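What you see is the complex with one protein chain gone and the rest in place.
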Amino acid sequence: MRPSHRSADELRPVTIERNVARYAEGSCLIKFGGTHVLCTASLEDKPPAWLRGQGRGWVTAEYAMLPRATHTRTKRESTSGKQSGRTQEIQRLIGRSLRAVTNLQALGERQITLDCDVIQADGGTRTASITGAWVALHDCLKWMHGRSIIKDHPLRDHIAAISCGISNGEAVLDLDYAEDSAAETDANFVMTGGGSLVEVQATAEAAVFTDVQLLAMMTLAKVGITKLIELQKNAVA
Amino acid sequence: MRPSHRSADELRPVTIERNVARYAEGSCLIKFGGTHVLCTASLEDKPPAWLRGQGRGWVTAEYAMLPRATHTRTKRESTSGKQSGRTQEIQRLIGRSLRAVTNLQALGERQITLDCDVIQADGGTRTASITGAWVALHDCLKWMHGRSIIKDHPLRDHIAAISCGISNGEAVLDLDYAEDSAAETDANFVMTGGGSLVEVQATAEAAVFTDVQLLAMMTLAKVGITKLIELQKNAVA
Amino acid sequence: MRPSHRSADELRPVTIERNVARYAEGSCLIKFGGTHVLCTASLEDKPPAWLRGQGRGWVTAEYAMLPRATHTRTKRESTSGKQSGRTQEIQRLIGRSLRAVTNLQALGERQITLDCDVIQADGGTRTASITGAWVALHDCLKWMHGRSIIKDHPLRDHIAAISCGISNGEAVLDLDYAEDSAAETDANFVMTGGGSLVEVQATAEAAVFTDVQLLAMMTLAKVGITKLIELQKNAVA
Amino acid sequence: MRPSHRSADELRPVTIERNVARYAEGSCLIKFGGTHVLCTASLEDKPPAWLRGQGRGWVTAEYAMLPRATHTRTKRESTSGKQSGRTQEIQRLIGRSLRAVTNLQALGERQITLDCDVIQADGGTRTASITGAWVALHDCLKWMHGRSIIKDHPLRDHIAAISCGISNGEAVLDLDYAEDSAAETDANFVMTGGGSLVEVQATAEAAVFTDVQLLAMMTLAKVGITKLIELQKNAVA
Amino acid sequence: MRPSHRSADELRPVTIERNVARYAEGSCLIKFGGTHVLCTASLEDKPPAWLRGQGRGWVTAEYAMLPRATHTRTKRESTSGKQSGRTQEIQRLIGRSLRAVTNLQALGERQITLDCDVIQADGGTRTASITGAWVALHDCLKWMHGRSIIKDHPLRDHIAAISCGISNGEAVLDLDYAEDSAAETDANFVMTGGGSLVEVQATAEAAVFTDVQLLAMMTLAKVGITKLIELQKNAVA
Partner (left out) sequence: MRPSHRSADELRPVTIERNVARYAEGSCLIKFGGTHVLCTASLEDKPPAWLRGQGRGWVTAEYAMLPRATHTRTKRESTSGKQSGRTQEIQRLIGRSLRAVTNLQALGERQITLDCDVIQADGGTRTASITGAWVALHDCLKWMHGRSIIKDHPLRDHIAAISCGISNGEAVLDLDYAEDSAAETDANFVMTGGGSLVEVQATAEAAVFTDVQLLAMMTLAKVGITKLIELQKNAVA
């Protein structure tokens, strides 16, 4: 039995609330159970310096946790003077995932920054961030389209992400913090609406894993991501 | 007429929602109209290094804005590698204000950090932070008292804060962003439940001011702070 | 009786020596008793980047203390890698105060930086800095006028500053370090030659304060600042 | 045909030269074709601060590239003042991989740091680093064992890593820079001598990928890693 | 003829004013013509961390220039976040020079920091700093002796420094800024009262130099340093 009394392929309750930030061009508050992430999309009229003059835009992401999103207070990265390796890894993953389904030519010479700020953390913050950031990006592009800033819609597909793990030898879906801390292996999957893979990251924690276990986690991930994309569709409908 | 159609001595709608952060020892979400600040209190079992062995505790504060709390996106202080002068000024003010009503001896050799994270900014973020941080601090101390960590209650009084300004030559209470940007003078008042002053900061923006104008702002501030303390009392009742 | 045997409304001996820095466009060494601040004004031919092309100039300030200006040696901010919150607060205050009496349009697209370096600190370094920086700014503008860089004189008025405090329940003027450390309340006032207020900052240290006490301090401040402006007038005559 | 005229499952020539650093407790220079990495193991007599008193040791890694390891010169991270997100990601991966086969209890309260410095980069620097770091770690532990610093041998298994990619729709093994730049998908696999997985990281670059493609890459990776572990065995024999 | 109308072996007017900093254990203001350096000695009751428990003390130095000590304003190192290479080179030289004549055992487990702050710069700031720092160090040790903190006097000898250069093919002593900027070669000499060398640094600027020229500069340096040490003796008499 899982600590949360869920079945192996059961997501936590997921909700997506749009338009939660007054000034952002797109925004949502996404909850995967006790994990709450505020995602905002901010449009800038020019691309980053290294991309100027190439007729393309850029989509990037930043990720952070509020100091008391966690069980014990985490020091602010602004006082330590730099972002941790973990923060950088996650925000690079979010940005890469969203760019995989965005037509950067259709965006024109602009940049959209997705800020994923974790209000409360109970495991799966990076997967909630990717899933919510897609909604914020969608709404930002819709906002741009409504103002005729872009003609075509640059989003080619949905994108969503979920974590899986091997817990007591069994593959399980969408780990919360308690389960994540104890899992033998931890994996994150990012997939498109069309069922293609964008990113797979599997890491042995307490124990190494087999390819059969990787496949079992991937199978669960497909189930979960299909549901998440359904929720995205309902949210933006 | 004020841009928000309020009378000169009228606060924006203020709400205080407690227990919004699962892990914090005390927390609230405070709203001054469109200004929303999440305040959490985090208890640590030891005081800062410079205070060790003196039998006293410490109360400190950190302040930050989410990147898209503002009209245009603000760069994260973790990426610029340091906190701005404005951030440091505000968090020093919040900490000082709370310490003015806290018995640090009664706290024992511990530290409480008040994190004030601005989710949405529409003027008055520092005054909302102080007012909300008092509630989070109160609840943290109550939590400690409930676990017999402290015997006496270290809070000596309420503390709340409000901004005033001179707008078109008139003193007005609780400026929102639109009014703040256009005001001739901007002032922040921090007062106790007993009506004493803890901090007065008045700054000429577009025009210098007179002592009569300072007094007019102070009179309005008393009105506002009295109401805010009433709201605190209801919140923690 | 005050520790320095002064009456409640008595300044420490104040002297202003001009032209103390060979290369600066304006400079003075100002002494408030044992507090000595070297103020220099440096002209740059272009405004800060964010102000380019707007036909206006900028006046800004930087503040620092020599490591052994203080009783015990203070670590250099260049070795800690950043300016402290206190330093930033003070230099923002100095810059704001000077801009309040400067016509930035008349300055043209230029920047003047006022460096206030505390050679010796005995309380009141920020108020001595503001008072001295005005003289350095005045001389820099005179230098520019003499070379026909500007036609009109951009200074609209004098500006000076003084600290007050509540010490043993009484309002006193111009606190030295010994008095400042023991005062119940500490306040800084910045005023123009015309008697208008530019900045009021009052902070409860050991005890909260009343509006009557704030007014008593303001009354003393007016006395002190009137004398300081007299000294400025003599200095630049 | 691959640009390097290799077959799909063919590694580049791999060589491992031990004892290349006079002072290090273990070291090797590993070459994957044109990718050359100097790996050294440095023993410290105490564990990191957060692990003190727990009877366990730690294995960690640092990764860097010489400025001209690359086609165009890369700025030194010491002059930019911080390690890039990519550097941190890679060194975290190396450390995690080695810890997966190390008995940290058997190591005692000590720390071993694996420094992986890329002398020349032609793709696959992280996989060469992991494969070479294992040899340096092995030799460091042997050195310790020879001096009776440890009794048991803390290494439980071999560990090696290889990259795979989808290139023109086909899975290929051990990408060099030219192939890596053009690949649709890029993946890194870390496996033990026993054939278990320690880390899988697959990322869509130019195109998304399918689970069939992931499996095809994993099959190639097993072939490659089996050969690498053979080479490690020969090297340390 | 030299720009300053001095003969080749003529120092600028040198003055040393002691006891210029109220709080420092030793201090002086030294002037080499238009170069003015404030030197203070600060005593700390413990040595730096790396020297604890070895029964010896340490003498170290820090060097800085006020922003407008120079013809055009120099950016503060506290705002750029780090000390320049030039600053570090100079302060390492000052510290090394003073330690060469100090008995660190006799100092006991203490640290003395010499702060050399350049108030005005007209060439030769590092040599003025060394010469003045010796006086501040002497007075600090005298202060300690007077309070029986030390029994023996740890200073073994005088130390002073002077610059020389090759200007229009001729060796000249004590270059000011104008001469320094145009010199072919620039050299700094640090010598003891006994005439021994402590440091020689000669650098080709506009042209390479010969050993004969180095000797000619060294001969001048002896003349100058002999005079400087005479001035030190008079100052501390």
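For clarity, chains are labelled A, B, C, D and E in written order, and residue numbers in each chain start from 1.
Convention: a residue touches a chain if its C-beta (ideal position, glycine included) is under 8 Å from a C-beta of that chain, and two chains touch if they have at least 3 such contacts.
No experiment lies behind these values; they were computed from the predicted model shown.
> Would you list the chains present here that the left-out chain is in contact with?
Across all of the complex, the chain we cannot see touches D, E.
> Taking the entire complex into account, which one of E:Asp9, E:Glu109, E:Glu199 or E:Glu230 touches the absent chain?
E:Glu199
> One chain is left out of this view; which of D:Ser4, D:Asn103, D:Gln120 or D:Thr226 touches it in the full complex?
Of the listed residues, the one touching the omitted chain is D:Gln120.
> Considering the whole complex rather than only what is displayed, give the residues of subunit D touching the chain that is not shown.
Contacting residues on subunit D, toward the hidden partner: 21-24, 27, 34, 38, 40, 42, 44, 62, 64, 66-73, 76-79, 81-83, 87, 113, 115, 117, 119-120, 122.
> Which residues does subunit E use to touch the chain missing from this display?
That gives, for subunit E, the contact residues 82-85, 88-89, 91-92, 96, 100, 187, 192, 194, 196-204, 208-211, 214-215, 218.
Just so it is clear, only the chains that are shown with their structure count from here on.
> What is the chain whose Cα centre is as far as it gets from that of subunit D?
C
> Going by average Cα coordinates, which chain is farthest removed from subunit E?
Farthest from subunit E by mean C-alpha position: A.
> To bring subunit D onto subunit E by a C-alpha fit, how many degrees must it turn, rounded to the nearest 5?
Fitting subunit D to subunit E on C-alpha atoms yields 120 degrees.
> Roughly how many whole angstrom separate the Cα centroids of subunit A and subunit B?
33
> Using mean C-alpha positions as chain centres, tell me how far subunit B is from subunit D in Å, no decimals.
50
> Spell out, as numbers or ranges, the residues of subunit A touching 2 or more other chains.
Within subunit A, residues 81-83 contact more than one other chain.
> Select the category (line, ring, star, complete, other) that matches the graph of chains linked by touching.
line
> Would you mind giving me the full set of chain pairs in touch?
Final set of chain pairs in contact is A-B, A-D, B-C, C-E.
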